[in-house]
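Of the protein chains in this complex, one is absent; all others appear in place.
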Amino acid sequence: MEWETVIGLEVHAQLATKSKIFSGSSTAFGAEPNTQASGLDLAMPGTLPVPNEQAYRYAIMFGLAIDAEIAKTSVFERKNYFYPDLPKAYQTTQLERPIVGAGHVDIELANGTKKSIRIHHAHLEEDAGKSLHEDFHGMSGIDLNRAGTPLVEIVSEPDIRNAEEAVAFAKKLHSIVTSLGICDGEMSQGSMRFDVNISVRRPGEAFGTRTETKNLNSFRFMEDCIALEVERQIDLIEDGGKVIQETRLYNGETKQARSMRSKEEANDYRYFPCPDLLPVVLDDDYIESIRQNLPELPDARHDRFMEQYGLSSYDANILSGDANMAQYFETATKVSGDTKLTANWIMGELSARLNAEDQSIKHSPVNAEQLAGMITRLVDGTISSKMAKQVFEAMWNGEGAADEIIEAKGLKQVSDSGAIEAMVDEVIANSDKQIDNYRNADESKRPKMLGYFVGQIMKASKGQANPQQVNEILLKKLNELI
Amino acid sequence: MNNSITNQKALHDKTIAEILAGLNAGEFTSVEITQHFLDRIKQLDGTYNSYITVNEASALAQAEAADKRRAEGDVPALCGVPIAHKDIFCTNGVRTSCGSKMLDNFVPPYDATVVENFANAGAVVLGKTNMDQFAMGSSNETSFYGPVKNPWDTNTVPGGSSGGSAAAVAAHLTPGATATDTGGSIRQPAALCGITGLKPTYGRVSRWGMIAFASSLDQGGPMARTAEDCALMLNVMASFDPKDSTSIDREVPNYTANLNQPLAGLKVGIPKEYFKEGLNPGTEQAVRDALAELEKQGVTLISISLPHTKLAVPAYYVIAPAEASANLSRFDGVRYGHRCDDPKDLRDMYMRTRAEGFGDEVKRRILVGAYCLSAGYYDAYYRKAQQVRRLIKQDFVDAFEQVDVIMGPTSPSPAFEFGAKGDDPVAMYLEDIYTIATNLAGLPGMSVPCGLVDDKPVGLQIIGNYFDESRMLNVAHQFQQATHWHQQTPAGIASEAKDTEGAE
Partner (left out) sequence: MTIERADIEKLAELARIELNEATIAETTQSIADVLALVDQLQAADTEGVEPMAHPTDAVQRLRADEVTETNHREEFQAIAPATEAGLYLVPKVID
């Protein structure tokens, strides 16, 4: 019998503010432990929170981008639980009156299907610190640098039906927050983390019991994890068992999941409005001014790419989805002047390399100007496609700009028609037998016989002759001989 | 004439106004008066236990610096005046215990805004005063450092939670002290110790660096012997603090400016609910006599009703414990304060650290708070209490349409003996029956001495409208101009005129 999967996502995106949500500590990634933890972040007695306007602004930008109602009055609450990375033993978050109300995020699947995923709400909250599990004589170490980093938590409705939709949704969110510039989108640094709620049911039946797998920080892990969990649940039910509501952890490296120690046992978070913070009240002008200044959103950019650059919907989707990718493409196209070639190189060679090395385009060793410089030389015939691959490789390895590499490696393509003619003439002069065969051959078979001559010419030019010119000149000369 | 009387007083009997006058006139230096108080604390505080920590060296250094500033003509508002801070205000480099074992070893590397304000005003900090643990109590019996004794009768409590500050002022171990009031913790001990204390409007005094008990109710304020001194202190203590989200961005007036305004025409509301069963007859008489005295000055007494008064204590004992249960969760043994020995695992560390670090009353309130917020009880308790809170506030808003200030008793009876209510939290909670409503509403309140019952002081409570501290201080000052209750001192505290130094 058939099973239907039901998935809802809770997504935490770290907001790209300079300072924390309630303190003036830096949010920069990678500092020495606890050097970015102020008295407030450490929950020192008597310290008090004051919210960061930019965090609010960013959350509102997100809300406007997903077509959601922005709450004129929003309230911070305390969520109470003890954990060493949570210094106050409560998380300041929003529950009853979040800043962003219901909205939707539209996704497009590989087969072209479009689907709208409803967002239940999105709220502001503070991130926790980190427990480091390496052993300090049987103890754990706590680093509170991350504590108090602003997060927007985006909660979807259970509208997602499979892993592909889940990943498309997650990618679209990534695209939205990076396009808005409200999150750096660095998944490997935990800037975006996904909690996946999964259940299965027979089509038409009520929702099944769900499990929550926390803190996935890669699209691939999400895909694998969903497949694994769906299979586990179906097997469990088909074997007569029952899914229990629990929190699970997925290890992307080992591709294994397990139930978390029941942190959830008797969980009772005792939410109540934070008495140290007052309601945040916004007026229409404030929200409107943010709306007016919203940067271009992924859907608009997609349409513009199709129109402005003549890209297919599929290509436009790839190139406009990620804000950094879009910026890369536009910069490179502007410099190279050849949209199609630029698009092909970004979607082909560059993407393949980035994927292989698990790099984001933002940190690509070959920047947009460099790639465009190489494409320019491809377009003007200085180098061949084959040479371009060599140049790209060298640029990736940090050997400099395309022109420098072409120079250093002597990769210049010979496009001097006089020189090429001379080479063609020489090859023809030394190939009497092949010329006879060519001359006697049926016209339809002649094109296949060209390979020999081209090969000889390229060999003579040490591979540097412009193949197109070689073809043209060779054909002209051969026709004269017939 | 005034001066000659002033001159006859011992240094420790002087009010802050008199100390400022003496310092200005060069009659004594800050170092001299600071040393005098330090000696006196050493001599007498063994009896009262009003201080947890005395900072002799830093006090003298601050006094010396103040004298130097004064000599250079840089004389801020309280330059060279000794004061004490309740041990709930964080003091950089000085242990801040909050009266608890949990913070017995806690030396904050920062100052509370209030502490900073007094430092900027040139005040000298003698030390940190004793208090009910985490400000939870009305008798000072919950302090980890032992109870404070009421200087009027050392068998009785000084009130709480600011009992140390109140007793230190009453015993002339400091001319003024900071305090905090969550449900009456300034006004009730002020009443029981025969001194003047003021809880400002919520948001008037910064809470930054003041260890939180119940954030939406806590408010710092001054304690001293006169309304004038409270005004001088409040001038320094009140400020808009951008570090405190609940601090109100509003100009701080000069609270001494209106002290001498006549009271004629003032409309005084007398809530009938404050004179019902439970009120000690002697206390009631003293309060009524005080009101009669004010009538002589031309005020009009108007009977009013605050119909939800009875619900104030129940609402408070949901809201305050609920907020406290979260506020006190940070004391977990991870980053500062007490940690139990040899925890066998994380849970054990939490459970024993908190069991050992907190006293019984604190634990009780944390558990009550957790209960009122827990699943299934939130609506019946927490939400209900917040609704009642609005009704209580509305009572006051309605009353202030008719009257300028509201008056009544501060506490139902004078100081009681140690242990009298110790086993019965509910009886103890009713101590604050007249003071708690103003905290729920966020209104300012004062207590001024208005009589003695069996040689124990009685407090008259003055409740003002929002940010109307000036008017309350005016009323209190005028009352003190006409009466001598605030000048009464416990037996053996004030020096006889013939013993005083400085007399010709």
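In order of appearance the chains are A and B, and numbering begins at 1 in each one.
Methods note: a contact is a pair of C-beta atoms (placed from the backbone, for glycine too) under 8 Å apart; a residue touches a chain by one contact, two chains touch by 3 or more.
The structure presented is a predicted model; accordingly, all values stated were derived computationally and were not measured.
Considering B:Phe37, B:Phe89, B:Tyr202 or B:Trp485, the position touching the chain not shown turns out to be B:Tyr202 (whole complex). Considering the full assembly, A:Gly24 is the residue among A:Gly24, A:Gly181, A:Pro295 or A:Pro365 that touches the omitted chain. Contact with the chain not shown here comes from a single listed residue; of B:Thr246, B:Thr283, B:Asn327 or B:Asn474, that residue is B:Thr246. Residue-wise, the contact with the chain that is not shown comes from A:Pro51, picked out of A:Pro51, A:Gly101, A:Gly208 or A:Gly321. Of B:Ala71, B:Ala292 or B:Leu367, it is B:Leu367 that touches the chain left out of the display.
Only one residue from B:Val268, B:Ala290, B:Leu306 or B:Met349 touches the chain missing from this view: B:Met349.
Counting over the whole complex, chain A has residues 17-19, 23-26, 32-39, 42, 44, 50-56, 75, 80, 82-85, 131-133, 136, 138-144, 249, 260-261, 263, 266, 268, 270, 273, 275, 277-281 touching the chain that is not drawn.
What chain B contributes to its contact with the hidden chain is residues 105-109, 201-203, 216-217, 242, 245-246, 248-249, 308, 310-311, 313-315, 317-318, 325, 329, 332-337, 339, 343-352, 354-355, 358, 360, 363-364, 366-368, 370-372, 374, 380-381, 383-391, 393, 424-426, 429, 439-443, 466.
To be clear about the criterion, only the chains that are shown with their structure count from here on.
Distance between chain A and chain B, defined via averaged C-alpha coordinates, is recorded as 58 Å.
Touching chain B in their complex are the following residues of chain A: 39, 42-51, 78, 80, 82, 84, 87-90, 142, 268, 270-272, 275-278. Residues 89-90, 96, 98, 103, 106, 108-110, 112, 207-212, 214-216, 242-246, 322-323, 325-326, 329-332, 334-336, 346, 350, 370, 373-375, 378, 382 of chain B are the ones touching chain A in the complex.
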